[in-house]
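The complex is shown incomplete by one protein chain, all other protein chains being positioned as in the whole.
Let's turn to chain A:
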Amino acid sequence: MTWSDIAPLLWQATKESAYMVGVATVLTAAGGLLIGVLLVLTDRGGLLAARPVNAVLGLIVNIGRSLPFIILLVAIIPFTRAVVGTTIGTTAAIVPLTVGAIPFYARIVETSIREVDRDVIAAARAMGASRPQIVRKVLLREARPGLVAGLTITVIALVSYSAMAGVVGGGGLGDLAIRYGYQRFENEVMVATVLLLVVFVQLTQMLGDFVARRLSHQ
C-alpha cells in the first residue's frame, strides 16, 4: 500500500476514534461523577448515609469493573439496541464504551473525594452549608485536581477500549490496526496507527497534567 492509500484510511479512522472517545468521555465524566459522589455520600458516616444503597451501588460498579471489555461489548448488545437503535457502527460502540468506563471513573471519583480533608467538610457543615452546597463547593471543588487527573486516565483507557470497537463495526484506529496491520500484514498501517495512538495518548496526558496542576493549590 502506498501513502496515498493509507492516508484516507488513517484520517477516517482518526475521526471515528475521536468521535467515539470524545462522546464517551463526556458521558463517562457525567455518569462517573454522579455515581462516585453517591458512593461517598451513601457510605457509612457520609452526608446521605444509606448502607443498602451504597452496597448495591458498589456491587453494580464492581460487576462493571470485572467484565473484560470485549465481553461487555457483546453482553450489552440488547441494551445498546434499546438506547441507540442499532448494534453496529461507531455510534453503537459509544454505548459499551460509556458503560465500561463509568464504573472505572466512578471509583476514581470516589477515591479523590475521600481525600478531601474531613475537617473542611465539618467546618462547612458548622457554617450551615446545605448538602448540595457541600457537594458542589467543597467536595467537587477541593477534589478537582484529582478528578481531572482521573479523567485523563479514563480517556486513555477509553482509547484502549475503543480498539475493540471493531467487533461491532465501530471502526477507529485500533480497528484499523487489527484489520490492516495484523490481519493483512500491512506493516506501514500498523506503524502509522500505533504512532498516532502514542501521540494522542501523550498529548492527552500532557493536557491532563497541565490542567490538574493549574487547579491544584497545594
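Criterion: a contact is a pair of C-beta atoms (placed from the backbone, for glycine too) under 8 Å apart; a residue touches a chain by one contact, two chains touch by 3 or more; residues count from 1.
We take it that contacts and distances are computed from a predicted model.
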*Assign the chain not included in the display its UniProt protein name, restricting the answer to "PadR family transcriptional regulator", "ABC transporter domain-containing protein", "RNA polymerase sigma-70 factor (ECF subfamily)" or "Iron complex transport system ATP-binding protein".*
"ABC transporter domain-containing protein"
*asked:* Considering the complete complex, identify which of A:R81, A:R114, A:R144 or A:R179 is in touch with the unshown chain.
replied: A:R144
*With respect to the chain omitted from the figure, which of A:Q133, A:N187 or A:Q202 is a touching residue?*
A:Q133
*Return the single residue from A:A49, A:I88, A:A123 or A:V191 that touches the missing chain.*
A:A123
*Footprint left on chain A by the chain that the document does not show*: 117, 119-120, 122-124, 126-130, 133, 137-138, 141-142, 144, 215, 217-218
